[in-house]
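Only one protein chain is missing; all other protein chains are in place.
Let's turn to chain A:
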Amino acid sequence: MQIYLPIAELSVNLFFLVGIGGAVGFLSGLFGVGGGFLLTPLLIFSGVPAPVAVASVTGQVVAASTSGALSHYRRGGIDLHLAMYLILSGILGAFGGVATFSVLRAAGQLDLVIAVGFVVLLGFVGILMLQEAVRALLKSRQGVVVRERLPNQHSWIHGLPWRVRFKKSRLYISVLPVLAIGLFIGFVGSLLGIGGGFVMVPALVYLLRVPGNVVIGTSLAQVVAMMAATTIMHAVQSQSVDILLAFCLMVGGTAGAQFGAAAGQHLRGEQLRGLLALLVLAVAIRFGLSLVLAPDDVFSMAVTSVVR
């Protein structure tokens, strides 16, 4: 059944949209990530114009993260104070990202920057996650108890000024790294159409030493608020949010996420992280190949303005 997308101005199979929404939702439920880093590329590779794909997936990420954020909130798994700092700096970063998005789109370099961004970001994070997961798997197989670094171990980050006390996270740290993380994720997330949960969680754990019981919830709350703001900014700035496209993805995504979360309980943490790392790397490699290999067609076209 074909459905006409009014902003993308093309007709796509409805079951295909709900299907990839569901498949990505399943994976996002399984791994506890938003899934934007999979959906945006899938849409671009299936013919949706890159600006529409990025802007619409931003809306889908809001939906995908909402139910998770709510259930963490009920369980008290969100450090609202910390989330507030991350959200404010994230929205500031998103402003920069959306403005850069428009400039790049006009210059014809948006696709390039999206591809390079995915390769660098996903490649880097994917390799780190894979290393960590493989090390943990090997150790657990040898029967060695993995000794996590203690949350109160100090690093250079704890020597920075403007320290603030985050009660729920039991942290007394400088706001500078917190704001920097928010700013970076806001910028990259709005530019690439990803929530950035898979960058946020490791950053909170390894850089700030946020305890495990509030990491996921705080990250999700930040993703919801920041992506909501980004959706509105994309709608105003580039008018490329396709609400129908986003809705089809949301329906598939929210349903798929529930099954994914259930399936995730049968797998161990290290195995999950290893699989996620492979997935992230696969996407990075796919984008890398599209940059390095000779394209099928060196010519491309784009509409710069509509004259009616």
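The rule is simple: contacts are C-beta pairs under 8 Å (C-beta built on N, C-alpha and C of every residue); 3 or more make two chains touch, one makes a residue touch a chain; residues count from 1.
Just so it is clear, contacts and distances are computed from a predicted model.
A.B. asks: Write down which listed name, "Peptidase M23", "Transmembrane protein", "Sodium/solute symporter" or "Sarcosine oxidase subunit alpha", is the UniProt protein name of the chain that is not shown.
C.D. replies: "Transmembrane protein"
A.B. asks: Which residue, A:Leu244, A:Leu267 or A:Ile285, contacts the hidden chain when the whole complex is considered?
C.D. replies: Candidates A:Leu244, A:Leu267 or A:Ile285; residue touching the omitted chain: A:Leu244.
A.B. asks: Just the residue numbers, please: which parts of chain A touch the chain that's not shown?
C.D. replies: Given the touch definition above, chain A has residues 1-4, 6-7, 9-11, 59-60, 62-68, 70-71, 108-109, 111-112, 116, 224, 228, 231-236, 239, 241, 243-244, 246-247, 250-251, 254-255, 257-258, 291-295, 297-308 touching the missing chain.
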